[in-house]
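The complex is shown incomplete by one protein chain, all other protein chains being positioned as in the whole.
Letters A, B and C mark the chains in the order given here, with residues in each chain numbered from 1 onward.
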Amino acid sequence: MVNPLYLIAVFLAGAFLVPFVDKADRRISLGIFYLALAASVGLSLARLMQADFTAMTESQVFTAGFGAPLSIALGFGFKEAILLSFVNIMGLLAGLYLAKRLARESVQSISLLLLLLLGANGLILTRDIFNGFVFLEILSIATYALIGLKSSKNAMAAGFKYMLAGGLASSFFLIGIAFAYRYTGTLNIDTWINMGVLMSPGYRIALYLIIMAIVIELKPFPANGWALDVYQSAHSGIAAVISTINTGALLFFFYKLLPLLPAEFMPLLAGAGLISFFFSNLVALRQKNAGRLLGYSSTAQTGLIIFVLTGLSGFNLSQSSILMIAAGLFVTNFFAKSGLFWLAGLIKKETTKSWSVLSKNSLLLALFGIFILALTGFPPFPSFFAKVELVRALAGNGAWVSLSALLAGSLLEAVYLLRWLGFAVKKNEEDALIETMPIPKLVSLMFGTVLMILVSLLITTKVYHLSSGMMYPLMAFLAFMIIDFLPMKTKGFIAIGLIAYWGWMFFWGKLLGIGSLFGIILIGGSLVQIFGFMHYKDNKAGLFPLLVMLIFSLGNLLQACTKLEFFLTWEFMTLSSYLLILRGKHAQKAALTYILFSLSGAYLILTGLVLSPSFYHKIPVYLLSDMIQMGLPAAIFLGIGFLIKLGALGVHIWLPESYTEAEDEFTSIMSSVLSKAGVFGLLIVLIMAKDALVANGLITGALGWLGALTAFFGALMAVFQEDVKKLLAYSSMSQLGYIIMGFALMSHLGWVSGLYLAFNHLFFKALIFMAITGVILRTGTRNMYEMGGLIKKMPISFISVLMGIIAVSGVPPLSGFGSKWFIYTSLIEQGHYFQAGLAFFASAIAFLYLYRLIHTVFLGQAKPAQKDVKEAPIWLIIPQAVFIMVIMGISMFPNYITKPISSAVSGFITKPDWLSWTGYNITLASPVLHGNWNGNLVMMVTMGVFGIPLVWLLLVNARVQKVKQFNIVFAAERPDKPWTTHFAHNMFAHYKKALGWLITPKITEFWNNVTEWTHSIAATLSYIYTGNGQTYLLHIFMYVLVIFIIGGVR
Amino acid sequence: MIETILTIVLAIISLMAAVYAVLTKKTLNAIIASGIISLLASIMFLLVSAPDVAMTEAAIGSGLTTVVFLYALKHIKDRRSTHDD
Amino acid sequence: MIKYLLIALVLIGMGWLFLPLATEYFTPTQLNNLAANYVYGSAADLNMPNAVTSVVVTYRGLDTLGEVTVLFLATAGVGFFLKRKNSIKSKRRHGSEILKSGADLLAPLIILFGIYIFTHGHLTPGGGFPGGVVLASAFLLLLMAQEHFTFSHSVIQFTESLSGIAYVFIGLAGLLLLGLNHFLDPRWLNLGQWGKLFSAGAVPLIYSFIGLKVGSEMSGMLDSLQSDGGDE
Partner (left out) sequence: MIILIHGLMLIIIGIWAMLTRKNLIRIIIGFAIVDTGINLVLVAIGYIKGKTAPIINDAVSTAQGAAAGMQAVDKVVDPVPSALVLTAIVIGLAVTALMLAYAIRMHKTGRSLNIDDFEEQKW
């Protein structure tokens, strides 16, 4: 076994030697410094490689040749070895990061850094409480001194405040040790643990003082003002060390002391940790200084780990799984936080907003993105798995208050972290390039990132045993990152080929029932739309990796078997779609709204998954029809989660924003494909909670009304939009409302109609969006009143849009009619006359916006500015052509679709006898409703009815005298500034008078108020940080006393 | 018995010194008072059979710490006189 | 005003928190197990009359190593703060003639006394820490008395580094000569005869190095404290 004392000796000898040899040459002392650091890494890794760890017995080493209670024991088991490997590697990287600084600075700084590491190592190793005190002092004093690396007034003040707090904590610690020794007669932690808990009040106070000393050192809210100042003003290299090495060592020491404590202390500490997590994140919301923001984030993360270590002990959870959660959170924070501090040191910008300089340096931006996403808890980073396990533990044990605090805190954390990412992505012309990029700093950053990724992959594959298929999205992302330099078209064809191959290998013929339907929607739908991206001349860096990742994760939704796999895939999907939206030019705010709603949804989904019975391995989720039935609570959580993804009324406000601001081609995918993931999820929930929902009835009733209102208001909002994409976005929302309505019926016909509409919606919405993408590309505007008369310039696009709106509006002969027919009949068949009425009204409103779409864009007078526009590029036309053909196909032969859907649905809900297919004819003969629909016949008739006049018109048209647009003989006088007087501007003003009160943005207002209030609460809370060191001391005392009184420690 | 009385007397003196250290206006006096507290403490250590501690406290606690305080005060006084005048 | 109220509350609260610690106090009549083992072992295993020293240097030797390190840290920290590069030596007040000659006379005696204290730490009260401080006080005397005290830097640093490293290596010697669990075990040297100067294994050696190290560290600290950091 590697003797841990070598670690101590290495640091000590190095620290003592350095000032001495420095007389000769600074290079020698630096050499010794790095040698000592490397040796410490080597020693801890060597220990890790030894296989003599046994699960329970700790490997201990004693000093001075005496046994445990007499001498000081050091534990060097598996946990210590792992943590020390991380800590010492971080030490080496921090040393590297500071290389330039240390070469300039007086030699003491080198010794100080070595001794800081000695303190951390000792604190982790020691099994003796007083020895722990000594190493804690070494760690603290070295840190205090190193804060002096920056000699600004603020750094000095912060360092002094830190010393005050630290001094106070060590006083508490020492008093505690004194009395604990008085009561137990030992200082060895293990002997002490074996003695059990004594009942004397004095003893409990002693323990309380000891543990509170460590808690204070861990910077809990609100007794942590000093720590924030330190993070804000210390040298970035030192701040990184404090937030990683110091925190790690202290947390481990805290963990070591936990077995000493009486059980009643645990809820107190857990509460303190959770409060620290939630409120630190809350107060961080209004923080603009990057360093201080990182400080808040650090204290929050530490609080969360304290909570995990103490709060889960009461649950039926093994010690190792608790540790696993804590380790996952810790490791992520460890690497991400150090990386962020280092980045802060590289770019030297104070406010978070000014981090937009990163947008000009793609490498640093990528690193920044990785750190932020890791901290937010996205897969594949360990924090993701930790949070999943944590939610599982909390929800599984009914700890609802803790769970809500955890999820709310995580959401707040996501707000400020992702907002920051938004700032960094935003291009700002005034920003200068980051010119000075010191190599050592860059090496530290890169190496840290690589390590984090390696650890993440190790955990993902070795601990959670995820099948390789689940990791395809990530692999595809990485593969496309590598070939990202290729031209767009090459990448496009590679992507199409890859996805087609993947679909063929893993999905073709392997999907059953509704799976095959969603297979076509999710994979096929996106596959065709990849063409749309290929018209770009410039190499849009990062687009294809994300796009491919999104498509792979969409497909994986159909392959996911376990809950973890499903949620992982869901998060991959959320992540990639968020980043794709963020690519939009002005999409920062929209993307933030999107991801916040998505994350809330994801948290609800996660909670719901925890509450639902476990899934089977090797059976895809969508097939678990009758095998699993979940209860109502799980169904409600899951359902709300998926409804957020769908953009149902009330939680829809992310939808128009992000649809509008995302890149046009991607909006098409979002609307047509991505929203179907929500549809898929909702359907799964309904399937799995069918029994409970049918028995209850109330929930599905509410869901139906929600769908109806979504359909109605979506249509209504669409009418009054000037922005063509926003119009289409609301239109999508409306359509999804119909789907919800259909599903909510819980009847065979209802589900068939919902699925059929979902299927149709893919094609017609993608068709319209693709065509409009071309229009926006050519005209350069999204405002409809700035377009007009494009029918001559872009005839193919016109035809696409025309086809699309006919389909959307539900007019025969195209497929939309069929879907609408299904919806109405199923509603009426179930007796939901009011909903049917509302839905019908919504369809009527839909005519208005669809009319506006085709009229203002393609008909009417052409705008002078758009005299020279051309037809859309061929790459946009290809998908349109495909979709038109498909729409024609399903319109002619609807039974090729409806029949399989019906038989798929009948796996879950028995098909009633009165529904039947004969040839092309669908017949309904229910007790309440009769009807039939023959799509083929309708098509034939319509074609006849329209075709003959069309031929005649064309013939007649040849003889019409054509007038040029600006030939004023036939026109009235044109006003100078026509935009606002143009009929297309505020086109339905008269309807607005009648219906406008319905669309006052009540819901948006509500969400804005939520945001505002949260921010003002954060602002109010932050005033406790007065900046005065003495007040901070008072905070610490009050903190200790209040917990003492609340907890009734006496 | 004598030891107890002596201890009580020392304790009272030392507490008075402590209160004086807090309340006095002059920092120098406070420093000296805190030195006296340490010195009294080291006598108390002797009374409770801890000669090692007594020696160390006398040397470090009352001796060196006071010197360090005085040096710091001198530093600041020096600067004050050069800057403020 | 509220603040003063809070402070008063905090003081009362702390008193209340400490109260059980005092009221529950009872005078023990005999040593607890651990202490008894230490006292017995000090004589039986280590051949050392001063039980405190045996705890400090041997049983809990790692603490003491840490303690020396803390002092080193403080010195380094103070030096790091106050001795920036290009520091200008401040004008020091001249010591009087009497002080000068007195210092010249006294300093060697004080140093000798300090050495006595730390070499006899295993036999009598005292040891490395007070001994080291006595050494430093000699240094302080010279510092005050002499105008340009040139002894300082390199010698101090040399002593400090070397004694520190020697301490670590004596610890490692136990490890290498006696085995895995014997870091800082002084018994690789002969335990010698009860009550003599050269007894108790390497303890006198360790305490000497501690004394030297503490002495040089404190001298270094005083040196940095008296030198003006220079203005920036």
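To be clear about the criterion, a contact is a pair of C-beta atoms (placed from the backbone, for glycine too) under 8 Å apart; a residue touches a chain by one contact, two chains touch by 3 or more.
Model, not experiment: these values are computed from the prediction.
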Shown chains touched by the chain that is not drawn here: A, B, C
From A:20, A:255 or A:1025, residue that would touch the chain that is not displayed: A:1025
Contact set of subunit A toward the excluded chain (per top definition): 130, 134, 137, 141, 144-145, 148, 151-154, 156-161, 163-164, 167-168, 170-171, 174-175, 177-179, 181-182, 187, 225, 228-229, 232-233, 287, 292, 1022-1023, 1025-1030, 1033-1034, 1037
Residues from subunit B at the interface with the omitted partner, ascending: 4, 7-8, 11, 14-15, 18-19, 21-22, 27, 30-31, 34, 37-38, 41, 44-45, 47-53, 56-57, 60-61, 64-65, 68-69, 71-73, 75-76, 79, 83
Sites on subunit C contacted by the missing partner chain, in the whole complex: 7, 10-11, 14-15, 18, 21-22, 25, 27-32, 34-36, 38-44, 47-52, 54-56, 60, 63-64, 66-67, 70-71, 73-75, 77-78, 81-82, 123-125, 127, 129, 194-195, 214, 221, 225, 229, 231-232
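Quick note on the criterion: only the chains that are shown with their structure count from here on.
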Centre distance in Å when subunit A and subunit B are each reduced to the mean of their C-alpha atoms: 59
Intercentroid distance (Cα basis), subunit C paired with subunit B, Å: 19
Averaged-CA centre spacing for the pair subunit C and subunit A, given as whole angstrom: 55
Where subunit C touches two or more other chains, by residue: none
Parts of subunit C lying in touch with subunit A, wherever the complex brings them together: 3, 6-7, 10, 13-14, 17-18, 20-21, 24, 32-35, 37-38, 41, 45, 58-63, 65-67, 69-70, 72-74, 76-77, 79-81, 83-85, 154, 157-158, 160-162, 164-165, 168-169, 171-172, 174-175, 178-187, 232
Subunit C partner contacts - residues on subunit B that touch it in the complex: 50-52, 54-56, 58-60, 63-64, 67-68, 71-72, 75, 78
Interfacial residue positions of subunit C with respect to subunit B in the complex: 50, 52-53, 56, 90, 117, 125-127, 129-130, 133-134, 136-137, 140, 218, 221-222, 225-226, 228
